[in-house]
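Presented below is the structure to which this report refers.
A selection of the complex's chains, in situ.
Letters A and B mark the chains in the order given here, with residues in each chain numbered from 1 onward.
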Amino acid sequence: MANDTNLGSSYNGYYRSSPKLENIELTHVGPGTACGEYLRRFWQPVCLSEQLHDLPLGLRILGEDLVVFRDLSGDIGLLHRHCSHRRASLEYGVISEHGIRCCYHGWLYDVDGTILETPGEPAESAIRKKLCHGAYPVIEYKGLVFAYMGPLSTKPDFPIYDSMEMPENEMVPYAIDMPCNWLQVNENPMDPYHAVYLHSRATGVQFKQSWNAEGIVEWHWMPNRVGIFLTDTRRWQEFIWVRTAELFPPNFAQPSDFNQDASHETFFARACASKWIVPVDNTNCKLIAWRHFNDMIGSKPDYSKIGINKVDFMGQTGEGRSFEEQQREPGDYEAQVGQGSITIHDEEQLGKTDTGVARLRGLLRRHIRMLAQGDVPPRPDLNTEGRIPTYTGDFVVKVLSVVGQEELQQRDFGRKLARILVDTLSLGFNDRQAEVKRRLLTPD
Amino acid sequence: MANDTNLGSSYNGYYRSSPKLENIELTHVGPGTACGEYLRRFWQPVCLSEQLHDLPLGLRILGEDLVVFRDLSGDIGLLHRHCSHRRASLEYGVISEHGIRCCYHGWLYDVDGTILETPGEPAESAIRKKLCHGAYPVIEYKGLVFAYMGPLSTKPDFPIYDSMEMPENEMVPYAIDMPCNWLQVNENPMDPYHAVYLHSRATGVQFKQSWNAEGIVEWHWMPNRVGIFLTDTRRWQEFIWVRTAELFPPNFAQPSDFNQDASHETFFARACASKWIVPVDNTNCKLIAWRHFNDMIGSKPDYSKIGINKVDFMGQTGEGRSFEEQQREPGDYEAQVGQGSITIHDEEQLGKTDTGVARLRGLLRRHIRMLAQGDVPPRPDLNTEGRIPTYTGDFVVKVLSVVGQEELQQRDFGRKLARILVDTLSLGFNDRQAEVKRRLLTPD
């Protein structure tokens, strides 16, 4: 009986109460789903190295029940959780010199799924030849374990972003469980306006005073539309300060430094974190990431605050706070999980400030449909050092204010920076740092 | 394979084990359901005033997720829980001078759903004009907050029952959560026979010794069949004692005083509570009510025992008792919740004692179908003071017993009272009290 013509009237709750459906194409991730197939074409982090010890670890990734372990020879296995023989859980398996042995009847699986032993079966049994246990290739890299869960024929090289090989940089892994669909967490980096409210004006300043300044935000396509980055430009005392952020589809993003205070000139101070939002299933995800610490970052690592379900800034996890505390000072966790298990896009009202969110959804949809049609979604080009060049950073430059033209001046500065970042993509890390600085200091 | 011909044999469990379905027409309450639409045509209490403080309160009513709050200017807002912008939960919203501000991006909603601010959006943005956030009208009345969740065109005046404006009466609000369908709680007042067993003979006397007396029960239609009331008449020492009870559809009822001991003549001692059974969703409801305290009531308020999930008589809540204690002395809570999430009418065996329950279901069904066909279910007429006159009370009158005719005498007395109550409906409160007494003392 609801009547859409009443949506603009006050006290219209009755007319807006019909339940609507979630966006299945972008949010369902199990085997065989469109989005699940797409996500399976990328290396995904699944756990931290420190979670691998003398017992196997049960995991759920993309709707699949898995077990991960490091065998006694040091190799990591990521296997389907239930034994291929009688489906006992390999969480109770015994880690062996090579692979893992099921507790129930002793079948032994190598890390690649090869069935090494089927005790009790006749020597001539064909089982071991005709079947492998479900397994996925893994790569361990700087304290994170990555897996590739797609078809082997399309397995890409493991992608190394330039921020993962910065000089004099310490990387501290962490992982945070979130009981909501992956997309609502994944969209956050393309939504800079939330910082002004959630992290500053809503209940008090969560990071630095400077976060309260509203900037001029513009979203930019990476070349060949392989991803999106944004410039967020503002006047800050004698400086123009640009924060950038980026998202490489489907689910890799980097934020600029939460502790940056723009107290002096800075040129391409790099991201303070590199993070993936990995779907656990349709209604759960986990953020798996590194915090970066180096001379560009405004804090030192406090190891006691970074790890499993913890990170060194507020409002990022569901642990350790009462509901009242969450209400009094909500953070990203409350904002994103509070949208519900799977938010309903048809109930949203996107505005100009949501341009990044809308673009990201469009880009994901485009890639998902390309794949479904047999095409290959584009990937970023590598730089001369074989890394994927990134865009996230802080740029603080002394620029005299042009009275009456401040907004135009800031917009032009942001656009100039965006051009420079794109123009310098192919350079090696140090060369790019220098070239970005040189061009930013060069008047147009 | 079940065979109905065996239902009357002993050890027939096998033949009665096929699961049956609940009565969807009377029990499902979400948006768009027949019963949900019907319930939405009435003002419903949703919380207690005392639950509104400096943080918003999440609620679920009629299957809808909502948030309620009192803004800094004192107005109460009842809004759809998820922000119209990006669906963050307004449980984390910041209560403002006027309305509430979403924590995520700062959209500000007035208590009527008007979007007052969309920070970051251009000044000329049309969003605020074309859309209001889902909101419901509310009225705060004597410590309860009421909402109207139906179409605005059919919004009725807020109904004031005469018992809500009695002289020298103190009203103490309370609310009790019950994990079962609303109807099984709602039917209880029309079922006086449970008092004899549940509250007296089953496990011991829960209220007064007098409850153990079985009375002569008769159910009466209110004029124009707007509701049902009953008379429960018994001999008690030198008195004839009539307890009445009533139900105004869909879900307002009043019981007579649990502590009445009929120790002296009494004329229309009014209800000890006024209560609504409000569906939370299909399998949960909450009782929201006032306890009345005045010269007619046999107890004084113990405020420590009346409030959120507590009331000053036993067996009404699920809190504070072990399962063994519940088993040893079950109350209304155990009887009603124990019927299951949604009871199955097709598995019941209604008898003569269930006449009130059967009538109530028939009346609800009739009103639900009237509404579905575009008709307006009837509502009670107001008295000369603009109140809805009610029927619940205790009547204790000295009457000599007519030996050998006791049953007939009691039945006639009950019927006489029912006539008097109906005849005096239009009178003001005090006039009716006097007139009922006068006529009860007048021999026929």
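In this section, a residue touches a chain if its C-beta (ideal position, glycine included) is under 8 Å from a C-beta of that chain, and two chains touch if they have at least 3 such contacts.
Since we're looking at a predicted model, the values are computed, not measured.
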| item | value |
| --- | --- |
| With 2 copies placed, total copies in this complex | 3 |
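Throughout what follows, only the chains that are shown with their structure count from here on.
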| item | value |
| --- | --- |
| Fitted rotation between chain A and its twin chain B in degrees, CA, nearest 5 | 120 |
| Inter-chain centre distance, chain A versus chain B - centres from mean C-alpha coordinates, in Å | 50 |
| Residue ranges of chain A in contact with chain B within the complex | 1-3, 6-19, 191, 193-194, 196-198, 201-203, 214, 324, 326-328, 330, 334-336, 338-340, 343-344, 347-354, 357 |
| Partner chain A, residues of chain B touching it in the complex | 30-32, 37, 40, 55-56, 64, 78-80, 82, 84-89, 91-92, 94, 101-106, 110, 112-114, 118-122, 125, 127, 129-132, 134-137, 149-152 |
